[in-house]
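Removed from the display is one protein chain of the complex; every other protein chain stays in position.
Let's look at chain A:
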Amino acid sequence: MENSLPADYYRLLEDLQAVDFVLVELTLYLDTHPNDTASIDQFNHYAHERKKLKKAIESKYGPMQQYGNSYSGKPWDWNKGPWPWQV
């Protein structure tokens, strides 16, 4: 599985990792600064960005999450790699 993925996969993944870094940072920050409305606006903006990126990755490379948080192709494609430690 390793190194058989196109450069596009790594680019999209890094885009998502970058947006998610902003979201993790803002989540922890807002946990202790719940009245910072400018940061909440930024949070909501990036939450929307992540939805778009997740959709773009999943349409090409399969589900990122399961338990119904992602759609499945046929056959069931959650078991299909690569898993994070394999790329």
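Everything that follows uses one rule, which is that a contact is a pair of C-beta atoms (placed from the backbone, for glycine too) under 8 Å apart; a residue touches a chain by one contact, two chains touch by 3 or more; residues count from 1.
The rule is short, and it goes like this: contacts and distances are computed from a predicted model.
Taking the options "Cytochrome c oxidase assembly protein CtaG", "Spore coat protein JC", "Carbohydrate ABC transporter permease" or "Branched-chain amino acid transport system substrate-binding protein" in turn, only "Spore coat protein JC" matches the UniProt protein name of the chain that is not displayed. In the complete complex, the hidden chain is touched by one of A:S4, A:T37 or A:N69, namely A:N69.
Hidden from this view is one chain, which touches chain A at 13-14, 16-17, 20-21, 24-25, 27-29, 31-33, 63-67, 69, 83-85.
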